[in-house]
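Attaching a single structure in structure tokens format; questions to follow.
Every protein chain except one is present and positioned as in the full complex.
And then chain A:
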Amino acid sequence: MGSHQLDSSNGLNSLIMDADTLISLFVLVVCRSEQRHLKSHLYYLQNFSNNSSSTEFGILGYAISTLEAVVCYFEDFNNKISKTNVLYEKSRSLLDKLSRENPTNEIKDLATYRNILPYRNELGQSILSICVTNNKNGILLDILSKYEDLFPMEDILEDETIDGSTLLMESIKAGNIEAAKILIRIMLLNCTEEELVSYINKTDKYARTVAHYLTHEMNILKSIGGYVNWKQKNSSGQTPLFSIFRSYDQPQYEEMVKVAFNIASTWYRKHNSSFECLDHTDNKGNSLLHVLKTDVSVLLKLSKLDINGENYKGLTPLMVYVKYKRLSNIDAITKDHRLILEKVQNSTFFTCFDYARDHSVLSRIGERGAKDSLFGLIYLHSLRYHNLNATTNITFASNTEEPFLTTIVNMKTIQGLLRSFLKDNPFTFLPLNRYIDEISLLNRSDSTVIGKADVRSLLHKLTNCFNVLLFLKKVPQDLFTDDASVLYWMRINTSKRNQKLPNKDNPKTMEPEEINMIQSFLRFNFDEISSFKASLNILRKILIFLSLKSTDFEDAYGSLREMGRKVTNGEAADAFTIILTNHNMFSGLSLAALLEHVRFLEQCTIQLFNFVQTILFDKIPNWWKHYGELLSLHKSYRKAFPNAVKPKNLTETASHIPLGSFIETKREQSEQRLAVQIKTSSKVLKELGSEIFTAHEKLAEELSNYMEFRKACLDERTIVAFATTNIGVLQESI
């Protein structure tokens, strides 16, 4: 009426009160005034007026009529309630027939209930919905076919309970698959695609769509999957796919996962995009990877995938798999190059190894660790305490039918092994002494983050160390098959050492030329090693301070910009935004890994450096000193006893002289003294010489080993590992 009325009513527009408004207002006023005996008053007004025409005509008549109308309205209202009671009884009987306990699946006198078919119960379920939930599919079909006028397609599409569940959701929730099929068939026949899409993606109060309930119904999923909005998240942030992946109680879980994933991928393609795993991360940060129980390889094919993503507890997918022992997933994910194996859980400093409880899991993740280690040969992980003994798991490359074997070895055995090795190779460049000490310092009660970090770093050092040893073939490949084999190898070594010992007593006389040669060789190496050491040192320091410094720099930069803004308040200050540090280019995790490698290399270098230094600046000058002494002794001897060419001959001749004067005796004594001095001097010289010689021999060997190791280490592993980890971490932050 709106404009129509306003136009025609000129100045009165704001005052128009038509009968609709008047009666509504009057009803309200009478109701609020709580006037008693209203009917009596009305009767009195109508019948006892001294001028009865005034109650029938004119404005008074209109007023009284309106009052009467209001009274009638209340009466009518009461009648309605009593009518409702009748309706209620009828509904009751219909509901009884529809109840779950009632076995009938057919209502003969359906027509008598026609006027109560639009009924809804207190949960907002319509008659259809009640049929669906109570498995009355016969009645459902009956109603749908006979009363299309009462339940037109639009109403069926709009039919929701108070929770917002559509009929389809109700049927699936109630496990009434037949009803779901009936509904889907009807809808596929009668609805446009647009209607279907909007119907299927209707959400209930938990923001779930039908697809969230479809975790067990593969056939239904197949029929309507294309209409589902796979990105729709429910109130806990789970997409339908996520729910399906999480329904572990589904008997055909694997097939269901595959089907659902395929449907979802097709859906993405249809919407001109590729499957995006990030769409499916729930509110707790669990990605599809976290929840998937098997067949993770399906997901791993995706290029955009946060394979190391943490959930809100800081667990990566791998940790979850390890924790719940999803072996096939562990197999698949450890083969993926993007995986960062030793990612640390933030709060507890646990890695996936801490969640592993049995051998099968440990051997799988250990294998990946071994492959990633310095030379891909061996990996020590999962230090555990049994009573007072600490044991560690060792995964190593084996030449048996299994490419990698995992065993548990006592830390004491490892310590012994290191000691025995050190005895055989005193000049080894590996800082074994330090490791031996660290093993003894292991403290089981230290469960702080620092303690865990210590253990972790020790295991890494040992991993590096054994990698080098295996790489240089210093120890046999199958050494770590079990504790016993290690002990056996140590026993054999000891006995070999004992056999060797006598042979060692065969000092070799060193000539100055040889010493010179050794000296120059060592000096060359010394220079080289010390320069390398210096650069490693610098690298290490840079790594430690990189993030700190870049944060500093960024902060300074930010404040500079702020100041610039305050001063110039213009674009000039914004020029500072263009420069960005590479702070974010390197993640903490990969920096730490690189630092560990650099540190290891540096320690090795220092060890070697010290050996070379001792020989070069201690042993060799010492030798020269003794050599000088010997020469001077020879000289003085020759001066004193020019007739004697050699002290040995001289003693012989001296002893053959039958007559000895006092001088002779004195001479003899001094001669003997000199000879003894010469003898000791030459003996010391010889010992030193042989020491230098063997040390040089060993060192030369070690140097060549070291060079080999260093080259391999730098070329292949450190950089590659750093880059890989960094890429992994960065990918994650994208």
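Note that contacts are C-beta pairs under 8 Å (C-beta built on N, C-alpha and C of every residue); 3 or more make two chains touch, one makes a residue touch a chain; residues count from 1.
Convention: contacts and distances are computed from a predicted model.
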| item | value |
| --- | --- |
| Chain not displayed: protein name in its UniProt record ("EKC/KEOPS complex subunit BUD32", "ATP synthase F(1) complex subunit delta, mitochondrial", "Very-long-chain (3R)-3-hydroxyacyl-CoA dehydratase" or "Ypt53p") | "Ypt53p" |
| Full-complex contact with the absent chain, from A:68, A:163, A:554 or A:691 | A:68 |
| Which of A:59, A:189 or A:484 contacts the chain that the document leaves out | A:59 |
| Residues from chain A at the interface with the omitted partner, ascending | 1, 4-5, 7-10, 12, 15-24, 51-54, 56-59, 62, 65-66, 68-69, 72-73, 76 |
